[in-house]
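Missing here: one protein chain of the complex. Every other protein chain is in place.
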Amino acid sequence: MPTNGYDDRKNRSNLGSHLKQETSVVGRPLMKVDAMSKVTGQAIYADDIHLPRMAYARLLPSTQPHARIVRVETSKAEALPGVLAVITGRDLPIKYGILPVSQDETALAVDKVRFVGEPVAAVAAVDEETAERALELIEVEYDPLKPIMSIEEALEDTEVRIQEYGHGGNIHKMVSLQFGDVEAGFAEADYVREDLFFYQGNNHLAMEEHSAVAHYSPDGKLTLWSATQTPHYVHRALAKVLELPPSRIRVIACHPGGGFGGKSDPFHHEICAAKLAMLTGRPVKITLTREEVFYAHRGRHPVLMWVKTGVKKTGEITAMHFRSMLDGGAYGSYGVATTYYTGALQTVTYKIPRYKFEGLRVFTNKPPCGPKRGHGTPQPRFALEVHLDKICEEMGWDPAEWRQQQACEPFSLTANHLRITTIGLKECIEKVVAASGFREKFRKLPYGRGVGLACSAYLSGANLPIYWNDMPHSGAMVKVDRGGGVTVYCGSTDIGQGSNSVLAYVVAEVLGVRPQDVAVVTADTDLTPVDLGSYSSRVTVMTGNAAIEAAQNVRELLFQAAADELGTTSDQLDAAGGRIFRRDDPGVGLPFAKVAQLAEARFGTLAAVGSFTPPKTPGRYKGAGVGPSPSYSYTACVVEVDVDPETGWVRVPTVWIAHDIGRALNPILVEGQAEGSVYMGLGEALMEEQVFRRNLHKIPSMLDYKSPTFLETPDIETILVETNDPHGPFGAKEAGQGPLLPVPPALCNAIYDAVGVRIDELPVTPDKILKALERKAKGQDPRVGPTRMPHVEWVEPIYVEPPDLRHDPSLMPATKPT
Amino acid sequence: MPTNGYDDRKNRSNLGSHLKQETSVVGRPLMKVDAMSKVTGQAIYADDIHLPRMAYARLLPSTQPHARIVRVETSKAEALPGVLAVITGRDLPIKYGILPVSQDETALAVDKVRFVGEPVAAVAAVDEETAERALELIEVEYDPLKPIMSIEEALEDTEVRIQEYGHGGNIHKMVSLQFGDVEAGFAEADYVREDLFFYQGNNHLAMEEHSAVAHYSPDGKLTLWSATQTPHYVHRALAKVLELPPSRIRVIACHPGGGFGGKSDPFHHEICAAKLAMLTGRPVKITLTREEVFYAHRGRHPVLMWVKTGVKKTGEITAMHFRSMLDGGAYGSYGVATTYYTGALQTVTYKIPRYKFEGLRVFTNKPPCGPKRGHGTPQPRFALEVHLDKICEEMGWDPAEWRQQQACEPFSLTANHLRITTIGLKECIEKVVAASGFREKFRKLPYGRGVGLACSAYLSGANLPIYWNDMPHSGAMVKVDRGGGVTVYCGSTDIGQGSNSVLAYVVAEVLGVRPQDVAVVTADTDLTPVDLGSYSSRVTVMTGNAAIEAAQNVRELLFQAAADELGTTSDQLDAAGGRIFRRDDPGVGLPFAKVAQLAEARFGTLAAVGSFTPPKTPGRYKGAGVGPSPSYSYTACVVEVDVDPETGWVRVPTVWIAHDIGRALNPILVEGQAEGSVYMGLGEALMEEQVFRRNLHKIPSMLDYKSPTFLETPDIETILVETNDPHGPFGAKEAGQGPLLPVPPALCNAIYDAVGVRIDELPVTPDKILKALERKAKGQDPRVGPTRMPHVEWVEPIYVEPPDLRHDPSLMPATKPT
Amino acid sequence: MKQLVALRVNGELHEVYVPVHKTLLEVLREDLGLTGTKHGCELGECGTCTVLVDGEPILSCLTLPVEVQGRDIITVEGLATQGVPHPLQVAFAELNAAQCGYCTPGMLMSAKALLDRNPDPAPDEVREALAGNLCRCTGYVKIVDAVRLAARRQQGDLGAVVEEIERALNEGVVREPGS
Partner (left out) sequence: MKQLVALRVNGELHEVYVPVHKTLLEVLREDLGLTGTKHGCELGECGTCTVLVDGEPILSCLTLPVEVQGRDIITVEGLATQGVPHPLQVAFAELNAAQCGYCTPGMLMSAKALLDRNPDPAPDEVREALAGNLCRCTGYVKIVDAVRLAARRQQGDLGAVVEEIERALNEGVVREPGS
């Protein structure tokens, strides 16, 4: 049970001189602003929307993994009473995709299907039942092509191509980057080790199935309500595919019932709903079935990895070489970014002076993979932390101590030119080791029990947008009403992490009102300035900073008006508790609403804007766009396991996790992110897998896709470490993704501690444990995992000279955002 | 059939140098931005809102016109299955009212009822039927008091008081103002005339019955959707009565299905719905029945008037003395303002060098009167224009020519210190006389047919707010999206006049985009800056100016960004057709969206605010707050009648109306306002009356309340005169109310022309015509109308020296709003 | 007491179980969610609740659903076909014949019944046919114009209607119906 001593957090004054000395909102474990709506069933999710005359649509899935479409015959479906419209690929031929470099999707398959479940046609009807019956009346004639179902097959078969673009054959993207003379590094190492790992793909399994409702108003405006994390990108995609001016499209993200990255692409069903609404003149709803969610996918990429590291006896890493091969499924999605991400963040935890990364992504005839919590980094982090554990084991180093020694310096650059600001990694390791009793347990527990440690880093938002441009990543407006109410408008999407509450908190803190006084308007492309979306753990940092700037701009006006009334100057004022008052004499002040009235009389309508654009990225090479962030969060994790050598069953009684959050704007929300990450990390590590059998998804249902219940989920002890990041809103960094990363490797390291076997392939199912124990018993290498990487002609790497890795005070930001 | 030559209006360059030389949006007869929603049944009115678990509420009406409440017993109603809550006056004891000086209403009667139909209790139940059955179970014991049902009774009976406050007895308010030595004026006149008039009260009869839906969210926020013209004032009243912080209340005005002033007060049902929603935790809807609408009322005040004017043989008016007595009904409502309004605008049409006004308002046991289209000015305008017609007749003057000669000067002050800017009255008279063939018809048509002329002036918004403060009357925000979409946020309420479209037009004009590119967000206290409401014909002028300012502030940023890109300076640029381009070389330019992207990259989130505060009022006396306006609209009207001397039946074949609109932002919308005003003026003049019999409303239903249908409504020819007012947005003035004013007097003047009788009391029902004809036949004064004013001790007038009335160029505004 | 009623509204069959005394207006608005049809007086005096039953305008506030079972009910929501508005709708929008818009659905239904039996009505025929529909905003002028404009256009190409809307929104070209 966490005992965070919330009462002590209420007013804190030890967090850096550029922040308010005392906060009255930030740092408190407040109820979320929409919490009561959610617990009373009043929060509106997309499928809860019911509009008058709403029609229902369904999608016809491809039955073929890979085939040319010879003919789609819809006339029987069209003739069915109650059917309002039927569309096929020909009606929506324009290609789209989340990344500008991979505009390879169509809303409905045009000439070819590329995976079982890919939508081929869509029907709108007066009810769902009629729409489903209509689907059965659509005849599709396929000319089958050879299916390609694995990384190996994709690399082998260069004749049968799934897509017509990319690196060649079925390689979608190949990357090769080298920072410094890696071979020299290996040469000067005392020990060089190579390992192979595989991380299976898995689905987000958000509880809510994707859903969208479209309405084309007779006044010529399309509105789409959708369970999306990225309304801005959906807005763009709709404009492109439907050939409508963006000004005529409004996208509203409803509360998504879970996202985890799975609702970050523009989706078939969103575009089809919009098109059908335009054709029928009626609102159209599409809600995917759970089976269709597995086809929509965009989940974790299966990744095959090879890593080679050289170390000196004294502990320093001399060089690292990392290779990854991603199974991308049939379309691009975020895959190019994912590929880079599998190589980008190795360098931001421990000092790696020379680094080489080679990565590729292949197309296969499976649902497209995309971004899932951690986006391309849990896989290499798994590989890296197990690999390093093996090195520590080999070298006889204490894995906690070694990690602390090798941790990156604050305000330093990495070999691949990523700028680290604050880093609480050492403190995280120290605290998690202490809390878990790691030193007392490691290599000391009875057979079958063990502990494992792993660490990780994650970005607090990507410094570069998906579409390269110089515009802010997040914009906010703050309006103050003469009655004392405040409204904050921001394009961000609260996917459950509490970003709407964060907006209320930071605005309330700056203006000295209560969060309840702040109306939060988000995720509506008509009403709110653009925010790029809820991905890459960017929201708190970026929207928080944008909202703070907007609130400060309004506060400026309020303070000027109050200063005159109170006979002082703006800089002598402070705001808290619904009052604006003299800092030197807090009894002298005015109610917030009164100041609002004075200020409105003087300045007119009280509203202001704020924006956040991440700092410029130091890296100047191709590929330098993936990895940079305003700040990195750090996590250390200890997992304790109880392995039954008879059954191979792994029970996890407790996980300890320490997370460098920069600053917890609301500790109970941060804990929730850490706990959810630990849970999801364990799910991926122990049971979750999206796998295929005879070209088909291995039964795409929740019954067969195993995920942890209450009974499989351990006690989780969360420790928050605060480093007060200068780029963060009130010092905050991310929490939503980073804490997932160390969980799978810590688990595997704990299994090794418990029973002495290495499972280098996730998930760690009982059969793999048993197989490894069997090998161990036979005196063979007590390991289960991949044994080779397919041969590939890697392209010549781009060579980049690494910078000096040491702490450099000049990297500290001169101007503080807060 | 109007032939406005719309095609010629598309591009105009003759409208004053401070405006854009050519407009691309303003001036065109565009479809309203929400027109298609309205014609497809998709526009949402309050009663169309259906929320899950919504409960229905009904109000228990008083059966007594005037009584003490001895006991209200609700227990039987509470026990009825399906009843969720029952409230009485004790649950909502805090008083409210639209004007700060008359906070005399409670949501439910507390100790006393003051008119039949006044709500005494409210019930929320699972359906309307159950709520109604519950009403029948509530027992109310009354102790009857003497009802006071007329002005005469109210003035006579000072013992029985309806309200405990006011001037004394049943006089709510008494006003006496004198501008110059009126007696000296009469002394120097060649002819002095006195007349008495009565204008009966009537109801707005909006097609939509009042409706409100309240929801109290579990997160502690109250939302009220209501058919209201004044969401800002409803917001204030709810905060006061419910004792909630304004920040926790959101008021959203739905499309009102007709307002005409009748939805401008905070109403019982709105507060009851909110309270019941808070008590039950469920959304609550109240929709009034038509009968209840007649009780909610706030319609035209019945006014008894006396006017005395002196003129010289040469035509000049030497002095005028005007008295009015208003029958206010049981509560204050806007009545104090109405009282002032009956005396304020006499001076802004013709030069009146000395002027005295005495007015009073009484309380009676009838539903409260309030503001109806023209708000207190149609009654005196009726009196004045008939009175002047009689003077012209007496003096042998041509009524058109005389009015042209005596018309006020542009940029002048009136005796009561009202500042006239532009005045198109002479041109209006000229055009309406020409179009109607007035000179060929007046006194020349056969017996039974006649024409009559009258003129009027009305304000384009009141210069002073209801709650005195220095804050803007209207605020707007404009946001520009990087996709090229524009959003304008403004608190104003489109009551059908097209104010949402006006916002889109002016913003589109300033930014050079199309109205469809502008999303209009209005009438939502959370989302929009305050606008005071749709009353006093203020919206186009005030929100138009605020929105222009906001758009110009954004355009500034856009032009700066575009100028750099185009190698020029901001002042060389123009915007139209979705492009920003060099004025000297229009081919050199950039698409709007591209400029938005450049500007957002440079300046951050693109949004700006604008505000409008009316100019300072020159008058410095108590009472000077009622009457001043940024500008006055002018109207001249000719009515032709066909009077059947046998039946007294009056048929109106045609009405010609010329209106000085300043500038028609959209001529087809302005015409609509003029046509609707003519229709409503004729309804009041010929048939509409809210009258009482034996203390009861004379059957409050549409069956008995006669109003004109298609068959009674004449051809209406509208002529727009443009004077390009410097205070108006693109030169515009009001159109929604002014054109009603001259219609009743023009009708009465036409009847005199037709059959030689004077009906000095509205409505002109056939029986009154017959009675007058009978008197004429008997050689008596051929007139029907009041014969005496009740005796009243008028208070000593406030004396104010009148300014010089002549045209004064120094009154022209130095800074142009547009 | 409740009863099962089967109503064919805008071509779709709806089966609802409603109190026997519930009016067609209430059932349309509350049970079928077709709130386009408005209510204004409860007593059949204002015409806002007009819908078509077998092509004839009726007052839905005075009609019990059971009376119109099996008959063809058209509401304002059924005027457009496949998202293309009826020429009457376009003309009303274009000529500002809908101000507050509340009487509009009823007005349109009466007008449709008129045009269906008289494709080119004179102004007085329009006034006569719509006399049961009150409007407080427009003074009726633009409504008469709009009905006549729609009558003229109805002869033409329905597909052109969408273009008309676009033009009216952006150019404001209004054709004079009287010419």
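Some notes on this structure:
Going in written order, the chains are labelled A, B and C, and every chain counts its residues from 1.
Everything below uses one rule, namely that a contact is a pair of C-beta atoms (placed from the backbone, for glycine too) under 8 Å apart; a residue touches a chain by one contact, two chains touch by 3 or more.
What you see is a predicted model; the values in this text were computed from it and never measured.
Although one chain is not drawn, the whole complex shows that of A:Lys32, A:Lys351, A:Lys366 or A:Arg538 it is A:Lys32 that touches it. Only one residue in the set A:Glu427, A:Glu671, A:Glu689 or A:Asp753 touches the chain that does not appear here, and it is A:Glu671.
Within the complete assembly, A:Leu205 is the residue of A:Ile162, A:Ala189, A:Leu205 or A:Leu453 that touches the hidden chain. Where chain A meets the chain that is not shown, the touching residues are 1, 3, 6-7, 10, 28-45, 47-48, 50, 129, 204-209, 255-260, 289-290, 495-498, 514-516, 666, 668-669, 671-672, 675-680, 701-703, 707, 709-711, 713, 715-716.
Residues of chain C that touch the chain left out of the display are 2, 4, 15-17.
Summarising the interface, chain B meets the missing chain with residues 50, 52-53, 82, 84-85, 126, 216, 218-220, 278-282.
Please note the rule applied: only the chains that are shown with their structure count from here on.
With centres taken as mean Cα positions, chain C sits 29 Å from chain B. Within chain C, the positions touching two or more other chains are listed as 33-36, 77, 80, 85, 89, 165, 169. Under the contact definition stated at the top, the residues of chain B that touch 2 or more other chains are 33-37, 39-40, 42, 516.
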